[in-house]
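Heads up, the thing below is written out as structure tokens.
Apart from one protein chain that is not included, each protein chain of the complex appears where it belongs.
Going in written order, the chains are labelled A, B and C, and every chain counts its residues from 1.
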Amino acid sequence: MVVEHEIKVRVRYADTDTMRVVYYANFFIWFESGRIELLRSRGVVYRDIEAMGIFIPVVEAQATYLSPARFDDELLVRTRLKAMGTTSVTFENEVYRLPEMELLCRGSTVHVVVGKDGKSMPIPEALRARLSA
Amino acid sequence: MVVEHEIKVRVRYADTDTMRVVYYANFFIWFESGRIELLRSRGVVYRDIEAMGIFIPVVEAQATYLSPARFDDELLVRTRLKAMGTTSVTFENEVYRLPEMELLCRGSTVHVVVGKDGKSMPIPEALRARLSA
Amino acid sequence: MVVEHEIKVRVRYADTDTMRVVYYANFFIWFESGRIELLRSRGVVYRDIEAMGIFIPVVEAQATYLSPARFDDELLVRTRLKAMGTTSVTFENEVYRLPEMELLCRGSTVHVVVGKDGKSMPIPEALRARLSA
Partner (left out) sequence: MVVEHEIKVRVRYADTDTMRVVYYANFFIWFESGRIELLRSRGVVYRDIEAMGIFIPVVEAQATYLSPARFDDELLVRTRLKAMGTTSVTFENEVYRLPEMELLCRGSTVHVVVGKDGKSMPIPEALRARLSA
């Protein structure tokens, strides 16, 4: 079973640039919202994870831009758990313009789980269980 | 004597919006850079202040926009210490387009000094001395 | 009758800073969303306004910060039409943390209506009618 989740976002003026399209870096912010809400949909509140001294920073990020998003567009951000290793997690994202579901951007992020000391640690079992389909 | 400092910033694509001008909220980021560098010019490294458990958050912010800044404009951000109370500091900022020194934006921020507990505290004497003309 | 509108936003990692609270400039982005959605709730799509060659840039912005917002907080942003002059509009905003409705931030923005030439113009009657209670 695929672990995935969808959220909707509205393009704000702040997200756009002089080319009158969404600035490329801002898609990564939507990827963040997508991950956080995918986790929430599995019963994982990332804020609570951090309160336990566990952090899941990004170690790799990638995006391919197919078509621009513009001010006031309503977008669907789909996030999928792609892979879980011993200490790492990979998410994939797609951003579509609604209502026609035109694919605008595809990307992914790789994360490692680290403790308060900043050192890599195995994904806690409770988290792994929540993210297993 | 006026305690003031000037920095130059270059408008990036990321700073602009669909109106092809700098997004209004982003001027406040330049105000931040202006304050940090004014402090540095007086021998105060804000990072070190925080390392001592002292924080100087913004409690009020205000800006008036006279003329737009555009991508690739080179700007001068002038920051002035306007007032120092027992527990608060006020900075004023002006943003000019170079080289003609056209005034684009004027603003100010009010800050309070707080300790690690988040409670307001008097401005430390060492800091006050550095900021006195 | 008061013309006002409420939206909910979730604080993202991207919105926060090293003080572990929302960066002060980012409240102005939520003010933007509040205004855009207030307009939409009155049948005014700001994107369509711009497509007609009418722009409503910010000429003044102000905020007072009472209490910090933190990562993952759910916030309510209330936006109110405060005043309409011949060529200007003023909005007021309040940001509350949900569910307890603690007031975190209060602010306002003043806008002028300008045409494609960047020159100030009277608020179009159709827009004025939509915004009249």
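Methods note: a contact is a pair of C-beta atoms (placed from the backbone, for glycine too) under 8 Å apart; a residue touches a chain by one contact, two chains touch by 3 or more.
It should be emphasised that the depicted structure is a prediction, and the values quoted were computed from it without experimental measurement.
Pick out which of A:Ala25, A:Val44, A:Leu103 or A:Met121 touches the chain that's been left out of the picture.
A:Ala25
On chain B, what residues meet the omitted chain?
Missing-chain contacts on chain B: residues 10, 12-14, 29, 32-33, 36, 45-47, 71-72.
For chain A, which positions touch the chain that isn't shown here?
Residue positions of chain A that touch the missing chain: 18-19, 21, 24-26, 28-29, 32, 50, 55, 57-65, 68, 109.
In terms of residues, what is the contact footprint of the unshown chain on chain C?
Interface residues of chain C facing the absent chain: 13-14, 16-20, 23, 25, 70-71.
By our rule, only the chains that are shown with their structure count from here on.
Return the chain whose centre of C-alpha atoms lies at maximal distance from the corresponding centre of chain A.
Centre of mass proxy via C-alpha means gives B as farthest from chain A.
Can you figure out the chain closest to the middle, judged by Cα centres?
C
At what distance in angstrom does the C-alpha mean of chain C lie from that of chain A?
Each chain's C-alpha centroid was found; their separation is 27 Å.
In whole angstrom, what separates the CA-based centres of chain A and chain B?
33
For chain C, what residues touch not just one other chain but two or more?
In chain C, residues 29, 32 touch at least two other chains, as defined above.
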